[in-house]
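Omission of a single protein chain aside, the complex is shown with its protein chains in their original locations.
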């Protein structure tokens, strides 16, 4: 994984998704090098870059131009630029333009989560996965309920990670905010 | 419990111990209104004030004069000043001057944890309790090992508390750093 | 606090609420000895007993006769029987019969959470508190949304507690399931 410190950051753009959470999302995505990924709400590009290291067919979208600019810079820094197509716009309007995909990652939905899951489901290949990372209780629950409605296999993980900061006196455990990862798998 | 926001704070003094941790420490102390408490490393006074609300015989010590000053101000703000004797100094040197006590709270030990537990044990009344709050792995382990050496009943609790911040979009869970609470009870 | 092991248990009745969670709930209840408490879904009686140790006006209700029987036995064991009125029935039907109260504790709602909060709010004294403990994401969110609707001050705490089991080789941290505690305070 790329270390958190190796991303170019910008105080107005959220992210990058912390390394351990990127790691768990990547595992849950079961990505192969042939897969097509759509990453909605790419922010700093944390997950986009991880996807791009594993497949060359990544579409990343954010409605904030600064996020797109920042993701672009991070892709460039890590030599991954030609593996990702960046789109600045509303996911709601753009979803139709993507080809069918294997993984839909939703890190930010701009209030359209149910719609995006519904739309995403219709474009999701067999055994494909929709993954939502939620920092709000409300997002977690909306994701679970919508995925259940489409009869997907739903998995819910809450990850509370602490990192040890090694100081002279010893090892101080510092908490990252807990994240809920919701995964829906399309049945065949 | 006193709310975190109701303490006077100072950026150079740690604390106050977060409300939920104070709550757990208070429960584990099984304090009665007749008990004598010694609070070492009182910092902002978070635990000192909670003890003082429940018994009038509290001795609080810190080697940082600013901590003593801040605890004093917080006691005054909450009308608890006459219930606490404040001592600025090294616990190592001061322990002998205290009367025997029911509860020894160690929130900061200045590197003398084992010595303080040993000294504290000799002044601890029957069924009395030594409580250590640890933010370092090393402190937690040193506490456990020293309490076991004196054949105390040892209890270890790790508390990872998140608080929901209610914003317009929903409820965002924000983590407090995990704290380990170690309790030793003197057998009869 | 009463230790978990000091409750009479029954495999068909949930609880007792773990000691640390009881501790946090009690702190958040800000109970005084004059307060009237209604405890809905009392189960094994964990919280009922803690309330009863602090006030003599506790009404505890469960629709499962075995829960009422078990709570009764635990009250008797701990000498608290004359401080609690036990009711076997549906909270929905019984709420009207209680006098106005200071604390409404909802540990189990039988699917009527919003109704119970609404009803409870109408019988809640000024500065009174409604506390919900949730093991389901759905319950936590329904509680938050309903309390917000009544313009209460809402506080949300998620507690992930681990306990150290001291074995020969060392200290093994064992997790309790995380609980969300939601508190609503009635404004004056």
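Lettered A, B and C in written order, each chain numbered from 1.
Everything below uses one rule, namely that a residue touches a chain if its C-beta (ideal position, glycine included) is under 8 Å from a C-beta of that chain, and two chains touch if they have at least 3 such contacts.
Owing to the predicted nature of the structure, the values given are computational and were not obtained by experimental measurement.
Touch, as defined at the top, links the missing chain to these shown chains in the whole complex: A, B, C.
Shown as candidates are C:41, C:107 or C:164; the residue that touches the absent chain is C:164. From the options B:140, B:154 or B:172, the residue with contact to the unseen chain in the full assembly is B:140. Residue-level contact of subunit B with the missing chain is found at 137-138, 140-141, 144, 156, 158, 160, 178. One chain of the complex is left out; on subunit C, the residues touching it are 111, 135-139, 160, 162, 164, 169-178. Touching the omitted chain from subunit A are residues 1, 19-20, 23-24, 26-27, 30, 141, 144, 148, 154-164, 166, 171, 173.
By definition in this document, only the chains that are shown with their structure count from here on.
Greatest Cα centroid separation from subunit A: this falls to B.
Taking the mean of the C-alpha atoms as each chain's centre, subunit B and subunit C sit 27 Å apart. Taking each chain's centre as the mean of its C-alpha atoms, subunit A lies 38 Å from subunit C. Subunit B has its Cα centroid 42 Å from the Cα centroid of subunit A.
Residue positions 137-138, 160, 178 of subunit A each touch two or more of the other chains.
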